[in-house]
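A single protein chain has been omitted; all remaining protein chains appear in their positions.
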Amino acid sequence: MLSVADNELLTRTGPGTPMGDVFRRFWIPALLASEVGDPGSAPVRVSLLGEKLVAFRSPDGEVGLLEARCPHRHASLFWGRNEEDGIRCVYHGWKFGRDGQCLEMPAEPEDSSYRERVRAVAYPTREAAGVIWAYLGPEELKPEFPDFEFKDLPEGQFHASKRLQRCNYFQNIEGELDTAHVQFLHRTFGEHDFAPQHNFDAAENPTYTIEEHGSGILAIAQRHFPEGGNYWRITPFLMPAMTLVPSTGSHHTMTAAIPLDDENMWGFTITWQPDRPFDDEDWKRDLEGLTLHVNVDPETFIPERNRDNNFLIDRKKQMSLTDGNFTGIDGIRNQDLPVQEDQDGAICDRSTEHLGTTDRAIVAARRLMLRSAKALQKGTEPPQAQAAGAYRIHSFAGAGTEEQTWQELLAGNQPADGPLATF
Amino acid sequence: MLSVADNELLTRTGPGTPMGDVFRRFWIPALLASEVGDPGSAPVRVSLLGEKLVAFRSPDGEVGLLEARCPHRHASLFWGRNEEDGIRCVYHGWKFGRDGQCLEMPAEPEDSSYRERVRAVAYPTREAAGVIWAYLGPEELKPEFPDFEFKDLPEGQFHASKRLQRCNYFQNIEGELDTAHVQFLHRTFGEHDFAPQHNFDAAENPTYTIEEHGSGILAIAQRHFPEGGNYWRITPFLMPAMTLVPSTGSHHTMTAAIPLDDENMWGFTITWQPDRPFDDEDWKRDLEGLTLHVNVDPETFIPERNRDNNFLIDRKKQMSLTDGNFTGIDGIRNQDLPVQEDQDGAICDRSTEHLGTTDRAIVAARRLMLRSAKALQKGTEPPQAQAAGAYRIHSFAGAGTEEQTWQELLAGNQPADGPLATF
Partner (left out) sequence: MLSVADNELLTRTGPGTPMGDVFRRFWIPALLASEVGDPGSAPVRVSLLGEKLVAFRSPDGEVGLLEARCPHRHASLFWGRNEEDGIRCVYHGWKFGRDGQCLEMPAEPEDSSYRERVRAVAYPTREAAGVIWAYLGPEELKPEFPDFEFKDLPEGQFHASKRLQRCNYFQNIEGELDTAHVQFLHRTFGEHDFAPQHNFDAAENPTYTIEEHGSGILAIAQRHFPEGGNYWRITPFLMPAMTLVPSTGSHHTMTAAIPLDDENMWGFTITWQPDRPFDDEDWKRDLEGLTLHVNVDPETFIPERNRDNNFLIDRKKQMSLTDGNFTGIDGIRNQDLPVQEDQDGAICDRSTEHLGTTDRAIVAARRLMLRSAKALQKGTEPPQAQAAGAYRIHSFAGAGTEEQTWQELLAGNQPADGPLATF
């Protein structure tokens, strides 16, 4: 349970808010690289943390990210011309470099130095894994780009998708961190011989350990096998808004929940394979429509299954014990969307919830975020922002013997040069 | 004229409002029985008095009505599974009985007693005349179900419909109680030989008497015939939001105006025939599209004629003296909708109105409601809520001789065991 005040603190990320300041200390996904198109393509609108921006890929191939409003009389630079060394407002031809510096004011007298004193708000960008990342904070505090394993992978070894989720960003984070829901929300009948009268097998329920690490926390879920040994699922949460849901196979997946505003978020999902390119089978199994990546409208990024069509729930399928599933909705991410988006209120009221023992990871993530926001208000910068190397980690899912510790298992599945490799 | 403060008091019915408390002392229509479908069907969303709820008919045939948000982490129970003895949230499998008691928490340890301490908000329901009724108030104050005449009638002798009216609930009640508008809004040309220059016949205007009765008030409209005798129309208003518009023939009609929120209401209309089933002629004349029941969209309950299509007003028909009508809109209820919905503001501003002599019934109903709300704030419960028998009444419309009193005429048209039968 969160107090109304802490819930406000947790969920508000606009300019000038404490949690907005936390977000503005980190590199965050801004938009897909495919959105800005080829060099010299048309500018695109993007909203992040309550700020209205335009992004464009200059003819030289670099990506600019500027406040949408022209500093002159605030016409939107979305209408602007993407020229050789900057974007030019169509209203009066003012031109701005990717760093926001005004380069031309053709309607001013030739000898005017006014342009030297005018800057548009501009944010540095960086491309990685098919995503344009941005840093929206103070220039002097700009951290090194996180050392994500996917950062320097070649084309073919990563896949990124983006979707609009119409809920506060933290409702996604809570869902990602919450391993306990897997055997309910994502259950398929047949496989588990589920029946409505079924008593869920308590052995399937995890017990949680929470551990801090360099870039956030680890939610360590342990399920003890009656026959001995454990099934472990370890989900890292990386500041400020990324989660690594455990996956099997040779690929890894990270999801980022980036506020567009306080009631809507961009869900970025990046899947990467460190060792080899995806093949056709990978695509079918892990990267297409019914996985953690969903089909979206290419203009709005609204998922095909969305609240306006009740996520195409099939109530017959939901109650069928032979070929149904627990929700009546197909697709892992698709099943997450209704329970993440359709909570109480535009922003979930957390003052009246009833948390259970399996919500420990959620509580820990909330605490970390709230602690960071409160500390930053008092002048203490979040150390995770400066821990670039601590972002080079994997999640873990798998069985271990009675004797094996989670540290041992986790370390065995990490990038060789990652911080958890020696746990 | 109402002060702004009294108008607020009259029109606000959300949780914690004084008038909301009044509504929460009475059984009110919640949704059509057909909406919850057969036993074990999918849950449906329903909003009442500003509360978001889900309704479902359990496999045993009983209807549950719970707050939409799961007490755990507030995912909507709309997505839930309607199981043998309760509804199960798809997020983590928590299960709730129709009384709100948490029955299962499969993700909690087997020996946990946590579930015994968690209850969802649940409201008792009751089915009558094709409508699911609900009581949204404190359990210990739950009244007996009103003794409506239609309460125990068999299928075929009642018909219920529901529509969304996009206005505050009281705008409907005022329209129903207002007999004076009938000869204007509902006038058909030809029949009355109407012409724009026509001086309306003052003899058609009623004089009003208001009488309190056990469950509300009677609006008694008297029209004196020049040749002697009177035409009477007696419209009961039943607390908190029901009106019985006088009808001729052997059937009776009640309309309830139930706030969905403060700017929208569900209009429920129930027509019943105590003595015999409806036949084809009854259906055509009294129960289909152009009567007090209207055709609606089956998903949204928005009437086919609605504000978005200007109620399909036919301006030629409105001005035609040969085959027109006063509004250019066909259908009694359809004619009521624009004048009830399209008033000044989302909630009608009553501080600047100009009431006339024919508005006495409206003034009386407002006073009754305001008095009830103010008394309840001081601890005095509305006595009407406990007067189940006082809901067993009929309206009256008909002519009487010079000597006949309205009491005599009204009593002659009542259920034998009703409270007005001995007036």
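Assorted remarks:
Lettered A and B in written order, each chain numbered from 1.
The working rule: contacts are C-beta pairs under 8 Å (C-beta built on N, C-alpha and C of every residue); 3 or more make two chains touch, one makes a residue touch a chain.
Quick caveat: nothing in here was measured; it's all calculated off a predicted structure.
Interface note for the absent chain: among B:Glu84, B:Glu144, B:Glu212 or B:Asp349, the touching residue is B:Asp349. Within the set B:Leu185, B:Ile217 or B:Leu368, the residue that contacts the chain not displayed is B:Leu185. Per the touch definition above, the residue from A:His72, A:Lys142, A:Arg307 or A:Arg367 contacting the chain not shown is A:His72. Among B:Leu141, B:Met319 or B:Ala399, the one in contact with the hidden chain is B:Met319. Listed for subunit B, the residues touching the missing chain in the whole complex are 174, 180-181, 184-185, 196-197, 199-200, 202, 205, 313, 315, 318-319, 326-327, 335, 338-339, 342-344, 348-350, 352-359. The omitted chain makes contact with subunit A at the following residues, 40-42, 52, 68-69, 71-76, 78-79, 81-84, 88, 90-93, 104-110, 112, 114, 118.
Assume only the chains that are shown with their structure count from here on.
For the pair subunit A and subunit B, the distance between mean C-alpha positions equals 47 Å.
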